[in-house]
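As you look at this complex, bear in mind that one protein chain is not there, while each of the others sits in place.
And then chain A:
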Amino acid sequence: MRRFLRPGHDPVRERLKRDLFQFNKTVEHGFPHQPSALGYSPFLHLMAIGTRSGAIKLYGAPGVEFMGLHEENNTVMQIHFIPDQCQLVTLLDDNSLHLWSLKQHGGASELREEHRFTLKGPPGSPPSATQVTAVLPHSSREVLYLGTESGNVFVVELPSFRVLEDRTITPEAVLQRIPEDNCNRRSCELVEALREHPKNPDQILIGYSRGLIVLWDLQSNKATHHFLGSQQLENLYWQRDGSKFISCHYDGSYSQWPISSDNKQSEPLENTVPYGPFPCKAISKIYWQTTKNGLPYIIFQGGMPRASYGDRHSISVIHGSQQTAFDFTSRVIDFFIIFSSDPAAEFDDPSALVVLAEEELVVIDLKSAGWPAVHPPYLASLHCSAITCSHHVSNIPLKLWERIISAGSKQNIHYSSMPWPIDGGTNIAPDPPQRDLLLTGHEDGTVRFWDASGVCLHLLYKLSTVRVFLTDADPNDNMNTLGEDEWPPLRKVGTFDPYSDDPRLGIQKIYLCKYSGYLVVAGTAGQVLVMELNDEDAEHVVDHAEADLLQDQEGYRWKGHEKLKTRDGPVRFEAGFQPFVLVQCQPPAVVTSLALHSEWKLVAFGTSHGFGLFDHQQKRLVFVKCTLHPSDQLALEGPLSRVKSLKKSLRQSFRRIRRSRVSSRKRRGGGGNASEVQEANARFDQDALQEMELAPVQRKIEARSAEDSFTGFVRTLYFADTFLRDSSRHCPSLWAGTNGGTVYAFCLRVPPAERRMDEPVRAEQAKEIQLMHRAPVVGILVLDGRSTPLPEPLEVAHDLSKSPDMQGSHQLLVVSEEQFKVFTLPKVSSKLKLKLTALEGCRVRKVTVANFGSCKTDDYSENNLAVLTNLGDIQIISLPFLKLQIRYPCIRKEDVSGIASCVFTKYGQGFYLISPSEFERFSLSTKWLVEPRCIVDMPEVTSNNHVHNKSGTENTAVKS
């Protein structure tokens, strides 16, 4: 019969579907996973970051973003912008070079790969002969100089990548002009650095790794000067006027060399070991920046005393008597200085230091006293503490938005007021349609509020719940209290701090009511905090209640963590969200579900043991309900004693390792390299198959029973004003769904507003529904008489939604991991169902009601369910008839953490983590689409400036 029920192809509906639904992955928010290279174009004011998975991302002014992906998925080793061009060259770890261009297309710029090239040596030569170690794009824009491991410097023409063999600079040619007594063939092994003379494009400086430095004249094709350092060379840098250059070395020293007019061998002007006299680590990169006042800025990476500070990731800035060693939280990948790019300017006048560390981007304002950090508008490190949950709130009222921003600005006073220095390109995307907040909960007990309205995910405000509790670590002891005489003058910068003092502080559930400003946050140790937005600092006592979810169950012992200890007495809270009530579940298991009704002033929370309802107006626990099955020992004992599943989890973790290896290589599907990815997947599948033949993995086929573990785990809580008892009177109700397929409904009596403080809130269990398929209940929803989902609390009061239809009969939608079921109310009879797992073998992981507007007409919109399955597919299912509308593959099914992190918005968008530090944003709607759209124009190039505009070429790493 099913055959006759298929929706068939109603052409009207099909057309409407095209106007409503469309799937796009629009932008990646956050910080690129495993960055490996950095580049900057002072000409375009664009920064480029390459990653280990072969992605390349360009950033300019906020909203200006480009992304490209190398087909090879190999690590990007170096990035070099071509001077005065919208082009850049990347070097991958497979020794291939790629030329990328920003071209305008359809009114916006796009990043495209134009050419690729791999240097080939003569037949029979070792691979090292052509292994590129240094790249110099010449200011003529016609050639690239490629230094290699063999000591040869090859010249290739751009953009064709044709090798100009007659112009190759061989070690033999270099050594011709150098007295043999202090040099031999070995001196010219491995080109470490190539630098063009800032004033004379015919001269380039070649630094070899053993310390020999040669100034090569391109016209006469000979070495005019040579400089012999005693230490292994790391890098070189020209002074702006070209009269001197500076070299840095493996032993932590740097030297200044003058270019004398005669050709004799020079001695260094100065040779310094800044953090000597004890052995120091290498200085791998150095800048010498001139200023008007005469005191240069010397900025270098590394050089720390090997024994005591060898593990620090530092960049030192020396300016006259000021010296600071910025101490980064993770390895420094590379850095550059933003300085005057006007070729006519006499001095560099550096304004900012931009450092790409492995886990975050740090920008230091060099103009302001004290060298404060600049708050980046993008590239936020989402993972500065691991993300444990997320919550999205659409369409924030302006008032609340401003209050959050104002609370956040008080936290950001230590940041520099400097405008964002990387400001290339123009954002031409339309203004975001509304103000959206993305809240992320973190392992360290903080909640971060992100502006998710547009392309740039920007941190607005950070809330910490730690202050409420007594923890081992004193929050003040890691403040920066270095004395004046500390040496080296280290200063911690950056926010990346993945080490949580106490995992119990972790945030697990968040709910924000955008109308009332109430925020509820629940955590790993069963803590539920109710907060209110306060624009002022305040000191007050947090009311404390305990909810014993085990109640009359006896003889169980919780073997998990202890509950958090609270601080006695008043606690000082800064402006922003301030907790006023703390409920602690007993046993202190992870809070698995949370609901807030801001109009009734009720909070419901659930754990693996049961759920409770708290009246935060009267600060009274209304009731608790234990959902435990007596045989469910595992849930009782807590997470630490799951001996039974150890074997399984071991197996899973091995799989995860394998998966993560694959995913780091092949992180992105889609795009131009689908076939490549498919091929790789096929290979992977084949490997997996072979593996399975060796040790077959078995799966038990068994019907679920009431005795299974964790059936009492409360998965979802829902408040609704509906017809629970009879069809004439509706009343407030609380619904709870468990892992074992049970739905509990409680009838609530909330006193009217004028007696709200005098009479207690009462609750009585009205219904209990046991789904016979016993799959976990992941969503509960009541549809009104017009089959529209009930509005959120206070939505009607704020005139933002129509009042629900209380005339027609209401329906209850229960979503389990396996099925969607519609029941009538108040008498529960089953009306409709959609089986998902039985037919497709996939399970519901996330489900939300989303409103889809038509891109054709403004006045049409409809509510549908957006569903993410465990296979990473997104399905849109109609309400109330539960018909599948459309299906899109979104996340790889192996990407378990990506699927687990997915959060939908109310208007058909969503976010999921593609790495610990990056959210992918996607859109299911034709109407709401937030994606970067920007133009990068070629600035005017004056005729004489390509001769002098040297500064542009050398801000990129020459070392790998």
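Operating definition for what follows: a contact is a pair of C-beta atoms (placed from the backbone, for glycine too) under 8 Å apart; a residue touches a chain by one contact, two chains touch by 3 or more; residues count from 1.
Criterion: contacts and distances are computed from a predicted model.
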Looking at UniProt, which of "Interleukin", "PAR6B protein", "ALA-interacting subunit" or "SERTA domain-containing protein" names the chain that isn't shown? "PAR6B protein"
Contacting the left-out chain: of A:S101, A:Q617 or A:T837, that is A:T837
Among A:N24, A:T824, A:N863 or A:S897, which residue is in touch with the absent chain? A:T824
Of A:R167, A:R306, A:H773 or A:R887, the residue that touches the missing chain is A:H773
Among A:H105, A:H414, A:K565 or A:R699, the residue in touch with the chain that has been omitted: A:R699
Against the hidden chain, chain A presents residues 1-5, 685, 689, 692-693, 696-704, 725, 764-773, 775, 818, 821, 823-824, 828-832, 835, 837-843, 871, 881, 893
